[in-house]
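A protein chain is absent from this complex, but the other protein chains hold their places.
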Amino acid sequence: MFYNSLEPYLVLSAILFVLGLLAMFTKRNAISILMGVELVLNAACINFVAFSRFVENGISGQLVTIFIIILAASEAAVALAIILHLYRHINSINVDEATQLEG
Amino acid sequence: MSYFGNISKAFSTIATGMKITFRHFKNARKPDGIFTTQYPHKAVPLPKFSRQQLHNRIEDCIGCMKCANACPVSCIYIETVKAPAGTLSDTSNGQKRRLYLTRYDIDMAKCMFCALCTYPCPTECITINSDFNFIKFERKDLLYKFSDYSPEQVEQIKQEAKLREQQEAAEKIAKAKAAAEAKLKAETEAKAKAEVPQVEAKTEEVKAEQKPETKE
Amino acid sequence: MVPADFVFLILATLIVACGFVVVFHSKIIYSAFALLFSFFGVGGIYILLNADFLAGTQLIVYVGGISVLILFGILLTKKIYNLTTEETSTQKIIGGATSLAFLGALAALIFNTDWQIVTTTQEFTPQTLEIGKAFMGNFILPFELAAILLLVALIGAVIIGRDEKKEEI
Partner (left out) sequence: MDNILVWTMISILVMVGLVSVVGIISIYLERKVSAFMQDRLGPMEVGFGSLANAIIGKKTFKEGRIGLAQSLADGLKLLQKEDIVPKGADVFLFKLAPMIVFGGTFAAFAALPLAEYFVPADINIGLFYILAISSFGVTGILMAGWASNNKWGLLGALRSTAQMVSYEIPIGVSLISIVMICGTLSLKEMVLAQSGWFWNWHLFGAISHNGAIGIVLLPVMFINFLIYFTCSLAETNRAPFDIPEAESELVAGYHTEYTGMRFAIFFLAEYGAIFVGNAIAVTLFLGGWNSGIPMLDEANIPGIAPLIFITKVFVLIFVVMWVRWTLPRLRVDQLMNLCWKYLIPFTLFTFFYVTIYKVFLT
């Protein structure tokens, strides 16, 4: 019923996507925003896998998801490096306080 | 040191160390492989005259208080009641016991194991022995009680002693009265013999005073 | 209702509840741990979707890697001995309204589109082999690019993250 039809997965991913969006909108902490991004990426991943399971009946959606995971890993690493750098510079990770563009 | 030299040194040192520990592991069940003793069953003998726990042979104790006075931390508590002559047996080395020991407590929690109490004892009844295993669950259990008498007996002894004391006091008062009368009599006699030389009168006076004391 | 339905409901509840904690909890450390459980639930969803290798990857990379990275980031940028790592949120009304609008639009899309569903019942087949073949076949170029991307990200993270004193040398 639930598990072998497409819509429940899409609804789940929509809710997850909106939650991630909300985190990106409302939070001012850089790490919280990063968490929102990760939620959005996961929502997209669920969509890809669900489509490849029900619509395509193949594995290309899974391959795209693996690329997304690779992307998310490198993104998280670079983003955290930037956040640490920011913290050393302005002693805060509130994105509203990061107003200097130069170094 | 080179990179591969490091690796080979690591391997050889690890091998050496592990060989040593395995030798110990292998020898563990042999009698000389173990360096500990299974304590409650076997114990390493203590040195002779090691000072661990105070003990009092209460049947030899005369209640002289010498040990209590010698104790630097006052951990010996003695309470005695006078006994009528002949009711208590003699000690093993022939001393007379004249006191009921209603209380003879040693607080091992306070004791500092100096053994100074054992030297002045005239009957050698308080000793310090090598029995070190006096673990107790509560601190009040470390107050060792040596007295033979149960609390009821102690009560009885104290009452009897009180009665005897009262009797004795009554007798004493009576004797004192008698003595005072005798003294008064002697004084009046002395006054009457005013012409007798004063040296004689003084000696008489002394005798009259000493008499009641010696009778006690 | 078959057991798999219950599993789906439990996992969906876990994911959504943890997502709510991520967004609305005032302590950022709770958000991070909730994010971790959310990832875990998504891994379970992959298993329900017959993507077993993907579930393993999700666990290793997200739960074992990214979550730990985020937790380390939090602990390194806060006074870590201080338990009150709270934070404020802004633009609640605008953000909430936009998000709700998005949700409505997505829901309308989901239920009004005629999805061309090929299959609903599918026997489970191990997919590791197929994924490997695809990576070595049609997807060889993205695969190589992903490898280069990882290398670039590694070097970039090291260069950005290290101390400035060392940069001058």
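Here the chain labels run A, B and C in written order, and each chain numbers its own residues starting at 1.
In the analysis below, contacts are C-beta pairs under 8 Å (C-beta built on N, C-alpha and C of every residue); 3 or more make two chains touch, one makes a residue touch a chain.
Remember, it's a predicted structure, so these values are computed and weren't measured experimentally.
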Which displayed chains the unshown chain touches: B, C
Absent-chain contact - pick from C:I10, C:V68, C:V118 or C:L145: C:V68
Missing-chain contacts mapped onto chain B: 6-7, 14, 17-18, 20-22, 24-25, 27-29, 33-36, 38, 41
Residues from chain C at the interface with the omitted partner, ascending: 2-3, 29-30, 33, 36, 40, 52-53, 55-57, 59-60, 63-65, 67-68, 71-72, 75, 80-81, 83, 126, 128
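The rule is simple: only the chains that are shown with their structure count from here on.
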Approximate Å spacing (C-alpha centroids) for the pair chain A, chain B: 83
Separation of chain B from chain C, taking each centre as the mean of its C-alpha atoms, in whole Å: 80
Residues of chain B engaged with two or more neighbouring chains: none
Set of chain A residues in contact with two or more other chains: none
Complex interface listing, chain C residues touching chain A: 1-2, 4-5, 7-9, 12, 15-16, 19-20, 22-23, 28, 31-32, 35, 38-39, 42, 45-46, 48-51, 53-54, 57-58, 61-62, 65-66, 69-70, 72-74, 76-77, 87-92, 94-96, 98-100, 102-103, 106-107, 110-111, 115-122, 127, 130-131, 134-135, 139, 142, 146, 149-150, 152-154, 156-158, 160-161, 164
Interfacial residue positions of chain A with respect to chain C in the complex: 1-12, 14-23, 25-29, 31-32, 34-36, 38-39, 42, 45-46, 49-50, 53-57, 59-60, 62-63, 65-67, 69-78, 80-85, 87-88, 93
